[in-house]
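The structure's right below; bear with me while I get my questions together.
The other protein chains are all here in position, but one chain of the complex has been omitted.
Chains: A and B, in written order; residue numbering restarts at 1 for each.
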Amino acid sequence: MTQTEHQKTYPDIWKKFTPGQTLLRYFFYMLAVLIAVWALSDLDITWFYFLDAHKQIADMTVRMWPPDLSFITNLTTPLIETIHIATLGTAGSVIIAFPLAFLAAKNTTYNALTWFIGRLILVTSRSVNTVVWGLLFVAIFGPGPVAGIWAIAFRSIGFVGKLISEAIEEIDPGVVDAMEATGASRLQVLMVGILPQVMPVIVGTTVYRWDINIRESTVLGFVGAGGIGILLYSSINQFLWREVTLTLIAIFCIVILSELLSAMIRNKIS
Amino acid sequence: MNNPVVDKSAALPKWERIKIINSPRVRLLLFGLIIFYLVVTALTLEVDWGRIANGLPRAGKMFTGMIPPDMSRLELMFSGILESVQMALAASLFGMILAVPIGICAASNLVPRPVYLAGRSIIILTRTFHEIIIAIFFVKIFGFGPLAGVLTLIVAGTSFIAKMVAEDIENMPPGHLEAIRATGASFPKLLLYCVAPQILPRYLGVSIYRLDANIRHSTVVGIVGAGGIGQTLAATFSRYDYDFSCTILIAIISLVFLGEIFSSWIRSYLR
Partner (left out) sequence: MSALPLAGLTLNRNTERYRALKSLPTMLELQNLSKAYPNGTKALDNVCFTVDQPQVLAIIGPSGAGKSTLIRCINRLVEPTSGRALLHGTDVCTLNKSGLRKIRRRIGMIFQEYNLVERLTVMENVLSGRLGYVGFWTAYRRKYPAKDIRAAFELLERVGLAGTHNSRADALSGGQRQRVGIARAVIQAPDLLLVDEPTASLDPKTSRQIMRILVELAHERNTPTLINIHDVSLAHMFSDRMIGLCEGKIVFDGPSNQITPEVLTRIYGEEDWSTTIKKENQEESTPASETSAGNKDLRGEAATG
């Protein structure tokens, strides 16, 4: 027995992908790049603006610093209004979304049509941005926080309703079955069988959406729907950049604080 | 019996009614406070009730004005929609690419402390400000038009994806990094063989989700002049051109809806 007879040869080529797979991968890369190139070149972009962008940025930075601290007295009321808009809007959205969620959950809805209607309302609400809702409600109620509250509420219905309806669909059906077996009424089943199970989700979603809404309500003023955005917009339009800086700092603070608060509450729930 | 006895009762969760706050007193108090706050704020808001009262008939007028939707200017609408989609597509790709280095910089288990703090600050700063605030600044720097919009969406998308990337990296088991480091691999190879495979599926998923989100946001940055269908929409509102607004709104809703379907279809395919 010589060694060569026994020497087993092992393959010295190994490829993760077949040539076809490799080709397909590169095809997707190319496709992505092509789409981006097409999109960029088709857009009406004035590349010329890039030339003096750095000057503009430097100029703006100089003009923005230092923040105009005396402006702080004008800020407090709109800041509080911003928080109010977010809170009341969220509260309103929960009240409207709650029944809709039951309509849009497969296991609590009446029939396919009601389910579809529930879903349609939720999807429509989510598809329209808060600011677009703001445009609509400003047209209806005139400028002011009321339009903002409705805008926040209408955008949040879809978000809150979707999450609650998903929670309802995931409840333990055993509890509901057991209750129906004892002859409980529909309302009793709802209050005792379903509600306690989805309550943590409702609270968690509400708090989460509230913190998103704080961020959203900072810009509602751009379309006249109240809050700090009105002030920010007017400062920008009057080129009062040092006021803008202070306003941005204030916005930063309330958004971060609300995020921390919301994370803290949600941590406690789960 | 030297073996440590596993306490089975500790492993099994005890069933109890889920309560968020245990003391019923505190719970009632909290409820009361929330209701009180809502009532007080609702009452103290500066509201012009007269205008609100006029609101309902005005809403009626507006909705009747909206119907039937104006279909005569479809071309203008489609060019706006196309611009929005193009902005979203370009911004998504750039956001995806930029998010990787920033996300890596913001992962505390991978980079030195100063780099981590810098990366995190970038993400927090860009995430805090609403897209429209960012858009305003870009409009001031680059003028009106889709360029400001694209840049806005790039900034917002980058920060969103980078945050997910950083979180994913931080959730990696430390042993995986140790194992590749122990082979003598350099930092780029560590990224290639340890970080990339770990984050890739969710990174792609989040990026596709972001494409969908960018489509949604591209419909609003136009309100401050940063291009897209939003610009057209804002113009119709200021001209009380409600029948065309209605057309655009229907188009936006359909677009967002399609985007959502597309994104969830791809994400289910990725999984």
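The rule is simple: contacts are C-beta pairs under 8 Å (C-beta built on N, C-alpha and C of every residue); 3 or more make two chains touch, one makes a residue touch a chain.
Everything numeric in this text was worked out from a predicted model, so none of it was measured.
Contact with the chain that does not appear here is found for just one residue of B:30, B:53 or B:192, B:192.
Along chain B, the points of touch with the absent chain fall at residues 2, 173, 175-176, 178-186, 188-189, 192-194, 197-198, 200-201. One chain of the complex is left out; on chain A, the residues touching it are 3, 5-8, 10-16.
Here is the rule we use: only the chains that are shown with their structure count from here on.
Interface residues of chain A facing chain B in the complex, by the touch rule stated above, are 32-33, 35-36, 38-40, 42-47, 49-50, 53, 56-57, 60, 81, 84, 87-88, 91, 123-124, 126-129, 131-132, 135-136, 139-142, 144-146, 196-197, 199-200, 203, 215-216, 218-219, 222-223, 232-233, 236, 248, 251-252, 255-256, 268-269. Per the touch definition, chain B reaches chain A in the complex via residues 17-18, 20, 37-38, 41-42, 45-48, 51-52, 54-55, 58-59, 62, 82-83, 85-87, 89-90, 93-94, 124-125, 128-130, 132-133, 136-137, 140-143, 145-147, 150, 216-217, 219-220, 223-224, 227, 230, 233-234, 237, 242, 249, 252-253, 256-257.
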